[in-house]
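Here the complex is missing a single protein chain, while all its other protein chains stay put.
Entry: subunit A
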């Protein structure tokens, strides 16, 4: 389900070349939307004083996440290997239910649709959805 074809990889690289300039904006907005629209995701951030969608913590963390996603483009040919230490972090320390990766992915796609309404065609949509699913799968690699 998540094998990326050569065409997917070209589409992902081309689109992300444009989008990664806005990685911080995308990250902030996607995480804000995830928390606002799917409040159950707040449970992972109970250690923050302010878990409201527009808090400084949320913005900063959104940037961290999206920078990692943008970086994953350079590891497209071996996501499992490239994301190994992040997978260990998510598996043993953070223990985020992998269902939430899908939720965040959806919100990243919504933000991309808003920022790039012309470029985010159905072809780009499917390749980006597959890319985020592949990243999520690699993150879940060490879970069990």
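In the analysis below, a contact is a pair of C-beta atoms (placed from the backbone, for glycine too) under 8 Å apart; a residue touches a chain by one contact, two chains touch by 3 or more; residues count from 1.
Just so it is clear, contacts and distances are computed from a predicted model.
Engineer: For the chain omitted from this view, which of "Auxin-responsive protein", "PAR6B protein", "Dynein light chain roadblock" or "Hemoglobin cathodic subunit beta-like" is its UniProt protein name?
Structural biologist: The chain we cannot see is recorded in UniProt as "Hemoglobin cathodic subunit beta-like".
Engineer: Tell me which residue among A:76, A:89, A:109 or A:137 touches the hidden chain in the full complex.
Structural biologist: Within the whole complex, the residue contacting the unshown chain is A:109.
Engineer: Considering the whole complex, not just the chains shown, which residues of subunit A touch the missing one?
Structural biologist: 29, 32-33, 36-38, 53, 106, 109-110, 113-114, 117, 120, 122-123, 125-126, 129
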